[in-house]
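I'd like to ask you about the structure that follows.
Shown here: the complex without one of its protein chains, the others still in place.
Labels A, B and C are assigned to the chains in the order they are written; within every chain, residues are numbered from 1.
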Amino acid sequence: MTASFFPIDTPIPFEGPDSTNPLAFRHYDPDQIVMGKPMAEHLRFAVAYWHSFVWDGSDPFGGQTFQRDWFPGDTMDKAKRRADVAFEMFRLLRVPFFCFHDHDVRPEGASLQESHARLNEIADYLERKMDATGVKLLWGTANLFSHARWMAGAATNPDPDVFAYAASTVRACMDVTHRLGGENYVLWGGREGYETLLNTDLARELDQMGRFLSMVVEYKHKIGFPGQILIEPKPQEPTKHQYDYDVATVYGFLRRYGLEGEVRVNIEQGHAILAGHSFEHEIALAQALDIFGSVDMNRNDYQSGWDTDQFPNNVPEVALAYYHILKGGGFTRGGTNFDAKLRRQSIDPQDLLIAHIGGMDTCARGLKAAAAMIEDGALQGPLDARYAGWDSDAARAMLRPGAALDDIANRAEAQGLSPAPRSGQQELLENIVNRYI
Amino acid sequence: MTASFFPIDTPIPFEGPDSTNPLAFRHYDPDQIVMGKPMAEHLRFAVAYWHSFVWDGSDPFGGQTFQRDWFPGDTMDKAKRRADVAFEMFRLLRVPFFCFHDHDVRPEGASLQESHARLNEIADYLERKMDATGVKLLWGTANLFSHARWMAGAATNPDPDVFAYAASTVRACMDVTHRLGGENYVLWGGREGYETLLNTDLARELDQMGRFLSMVVEYKHKIGFPGQILIEPKPQEPTKHQYDYDVATVYGFLRRYGLEGEVRVNIEQGHAILAGHSFEHEIALAQALDIFGSVDMNRNDYQSGWDTDQFPNNVPEVALAYYHILKGGGFTRGGTNFDAKLRRQSIDPQDLLIAHIGGMDTCARGLKAAAAMIEDGALQGPLDARYAGWDSDAARAMLRPGAALDDIANRAEAQGLSPAPRSGQQELLENIVNRYI
Amino acid sequence: MTASFFPIDTPIPFEGPDSTNPLAFRHYDPDQIVMGKPMAEHLRFAVAYWHSFVWDGSDPFGGQTFQRDWFPGDTMDKAKRRADVAFEMFRLLRVPFFCFHDHDVRPEGASLQESHARLNEIADYLERKMDATGVKLLWGTANLFSHARWMAGAATNPDPDVFAYAASTVRACMDVTHRLGGENYVLWGGREGYETLLNTDLARELDQMGRFLSMVVEYKHKIGFPGQILIEPKPQEPTKHQYDYDVATVYGFLRRYGLEGEVRVNIEQGHAILAGHSFEHEIALAQALDIFGSVDMNRNDYQSGWDTDQFPNNVPEVALAYYHILKGGGFTRGGTNFDAKLRRQSIDPQDLLIAHIGGMDTCARGLKAAAAMIEDGALQGPLDARYAGWDSDAARAMLRPGAALDDIANRAEAQGLSPAPRSGQQELLENIVNRYI
Partner (left out) sequence: MTASFFPIDTPIPFEGPDSTNPLAFRHYDPDQIVMGKPMAEHLRFAVAYWHSFVWDGSDPFGGQTFQRDWFPGDTMDKAKRRADVAFEMFRLLRVPFFCFHDHDVRPEGASLQESHARLNEIADYLERKMDATGVKLLWGTANLFSHARWMAGAATNPDPDVFAYAASTVRACMDVTHRLGGENYVLWGGREGYETLLNTDLARELDQMGRFLSMVVEYKHKIGFPGQILIEPKPQEPTKHQYDYDVATVYGFLRRYGLEGEVRVNIEQGHAILAGHSFEHEIALAQALDIFGSVDMNRNDYQSGWDTDQFPNNVPEVALAYYHILKGGGFTRGGTNFDAKLRRQSIDPQDLLIAHIGGMDTCARGLKAAAAMIEDGALQGPLDARYAGWDSDAARAMLRPGAALDDIANRAEAQGLSPAPRSGQQELLENIVNRYI
């Protein structure tokens, strides 16, 4: 790196809760032991390349606000400068992982082959930087939505040539992800969805998407990629209806195409909110269905109907997310990715650091609160008590195959059942959570 | 019936589009042939007992506004008076079907047995009226949500006795539905959902619900009930999260418990809107997944975040719904149920007639428009053209099991594919639809 | 009081943050000095009579879940028993205030006069209890929405007799509020709004509402009531459109009818959320417009499109609300009313105590955080710096009457202005807030 971008050179220190230094952690102490292992290993933080190093601050109503010396990123030199700054930030923040799309790290070539050649060249560059810094790849992915060729979808495109083009692109990205030791490979639906049913054959497009995903899984096994394949649900935007609407929808899709043992979900808080769910709902549901994989820890503004991708800052919400993550055993290959962008008015280099610091501290507080609730059994105890009636043999028998409506109904009538309601104690449980935050 | 409730005695006539008679049909002509069969057989209208004859006009901010001589319905005499008026309305409207919950037709007894006995007694009464009028039962269902015992769910209750009580109740309702020749049996989720994850074991409750539904299906086969078992999706209300969120969620649930060949969906427009979908989306998706069953044709106000259950009045929206219904082959055992209620200020007896007349006319117009679009191939032609690239052998081969990402990627690169975007023509297609409405 | 309702008899103690006693305060210590005065005087907590003592747990999909020995409240004896329990709860919780509608405290009579007589009788009873306990009335109000006569509005009703009936009812409630030393008199819009524009004359109804409010203000002065007249904004529910939509709408209404110096707003968090605003937005806006009066401190579930009236439990949100309240000088005659209801599954008497304890503790934490931010100037400093450019005479001159577009434009062009953007520092400020919570 020839010139420094950030105003500091020393990694962000942990200074404890009383610090007022905006460039210090107050809660994230990577080596602090929580439930038996270092906080860093629980959280597995990752920075998203695109928002922090590719996006220029534009929105539908205005153009670039960020001045970065690697904009526009249309040459390989600019791409390398961008990588230099990115790895400098990873070092300063002490994050162990990053994530990228092909489109983030190299300028698109004039042909598929040239694009792939550039991707491989920049992968060499990234590989050296990863080796030098120890920063690892949480996941790689392909951008199948920005170029005009994807405007009607990638795998679900009405044009089979686009499907084939997507196959080539995804292969290249999987190859690079595998080479760089990626922990996961992610497919976010991009433009797999529709703008109007009037020009859409839903059944056909779902089958195209199912077949494409099957081939991705087969290719993973062929090349021996040990990572997880992850789908990232989102209900809408850019399309009016995204096929990977939410966790429940993705689960049904995986079952339909026999992929439920092969593919897991990467859940984003912002997308959960847009789908009308809480973040913890999506996490808990994915765990109940055994498809939980990883998270994108970025919030949506509750008042905004579009994807705002903001850094998390509400500790109680984040605590409930980690509560369910820890309860399900924590991350294996997944992690906490900040798919978050600065507000477009936050134009200073240090805003990038400050935003990540705030997000990491929020997560660290949430994790500690969640761990304490688990260690105390603060919520599990009342939960077990609530369902204790189901512990009896007679009760459990009703749920076993072979139990018949007739028999149960006969018994209910013979016994003259008249069950008495019991308090759900919601307010008590909410107060208990607040003891930990 | 000893006293007349409605101000007219003659069934509503069809008078054609120019009529200004509020008590005449302007579009619904039951015998008019549309796509080869009478309009009545396409539409299969049903009146919902509860909204029109049980609800008293109360809402969370106020009490009864409707004065009906069968309120409160706490005696068998009142229940019979209510049935008299209901069948009088079916006759006046010339609707071929109705739907009911146990709770709508009989006062609850002091015990399970007494409740069942009353249900059977009123079923005798309904049976005689059905025989006399030719009105049939589109579906029966059990109310598992109004009484306090259901406050934490029925099949998903933390108390196994409530599960057993639900089994007895559903058996009784299935028996009556079978006896009355019901075309379907419906399960709407009621309070199967949660208010807070803090007191909820999601995995356990889903398993309870899956097992319950399996027993319902087994019981259906045991008694030889020939009707469809239908689940009615809804995203929330009364609970914060209803397990049967939307069509995609229900599909995943059915797959999880191996019930996708046994259970179909009853889709309500209002619930689709609350879930962030269009009505036609839910219908088209159910057809793509082969679980379409029936519809509740009542809209939600787009501005209101709760279930408003209004009679349909927007012809373009209804036309798109019937377009997808007809495209999928139309109803078999399903139908068009008005799960719609009067506005609570519409307190006159004739408002009940007028509301149904308006809804039926709106559906008739929608059906005719949809049928014309299908007969003309107005939308199917452009749709086929859009996907025509997939008709080639080479394209289709990419979707077959055995096709490999590697091979497709190699070909794409060898051929130097660079697919050119083609117009999606959304505005043209929207204009075409408007030609038919 | 002849029989005890609650399981404890000793007022809820303050035990500090480490207490795990569900019936203790962990943060609310009424006498703790915050910014120079006791916490209790800042917060001015009030309990809402209706949710805690009148509502029976019913919702649109089900009936009563709470068993209370004063249900149904249709006799004066029951009304007195209800008051006994209410004041017992005020004592246990150590809340200094309560709020009520006429409808909450007395059964409606067969005539206006009988209703008023009953109201006066029960007011005597309340007065004695207030004297005995020192509990005061934060505000009184009239229920102009539950009875069928109000179904089309009160002041905005198409029937002038309903307008007159409302005048009589409000006079009676104002008289009682005055007699009981109420700090405020509140008008919540109830059914002042519409279900459909098709039957509504908007201009006429707004004028009716404006005239009615003017008479209320005139009557206040006539009887010498020293309290504030407050309007409580809400965007919808029960009606499709409530005329008092939000703070901005109420402000315009007050200006239109010349009442902006006479009437203030009572802002509810849940209503703010339903209107698409944050709670702090509504508070800050009311202060900017100089119409801030009081708050209802109850949240809405972000996923639910209807009014959920939940006890507050998110400290960061509550802290921002108190930040703006304190910044504007705090409450004068207003206070913190819990217009919150138990979840309908929270059926035990102690749930009532626990819910209020949690809400009060949440507010206490929020208040302390807000006070610390103000004392440190943590947010005010950066804010002043951001607008510092406007401190110059030249800048201020542009905002004075007499400044002309022409002159400013000429200067801008002559100086060749090309303003450079400066960071908005949103993430930094969010991190600063998190230091205090």
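By our rule, a residue touches a chain if its C-beta (ideal position, glycine included) is under 8 Å from a C-beta of that chain, and two chains touch if they have at least 3 such contacts.
This structure is a prediction, so every number in the text was calculated from the model and none was measured.
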item: Of B:117, B:223, B:354 or B:372, the one touching the omitted chain in the full complex; value: B:354
item: Sole residue of C:54, C:79, C:122 or C:151 that reaches the chain not shown, by the stated touch rule; value: C:151
item: Absent-chain contact - pick from A:20, A:133 or A:304; value: A:304
item: Residues of chain A (touch criterion as defined above) contacting the omitted chain; value: 57, 59-65, 145-148, 150-152, 190-191, 195-196, 236-238, 240-241, 274, 301, 303-307, 343-345
item: Hidden partner interface residues of chain C, rising order; value: 111-113, 116, 148-149, 151-152, 157-165, 167-168, 170-172, 195-204, 206-208, 211, 214-216, 218-219, 222, 235-236, 241, 245-246, 248-249, 251-253, 255-256, 275-278, 280-281, 284-285, 287-289, 320, 324, 379, 382-383, 386-387, 389-390, 392, 394-395, 398-401, 403-406, 408-413, 416-422, 424-426, 429-430, 433
item: Positions on chain B where the hidden chain makes contact; value: 20, 22, 26, 65, 273, 276-278, 302-303, 311, 313-317, 342-343, 345-348, 351, 354-355, 357-358, 361-362, 421-428, 430-435, 437
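As a convention for this text, only the chains that are shown with their structure count from here on.
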item: Self-contact between copies chain A and chain B, residue sets same or different by half; value: same
item: Chain centre separation in whole Å, for chain C relative to chain B (CA means); value: 40
item: Euclidean distance of C-alpha centroids - chain A vs chain B, Å; value: 36
item: Per-residue overlap in chain C, given as positions that touch at least 2 other chains; value: 65, 303, 343, 345
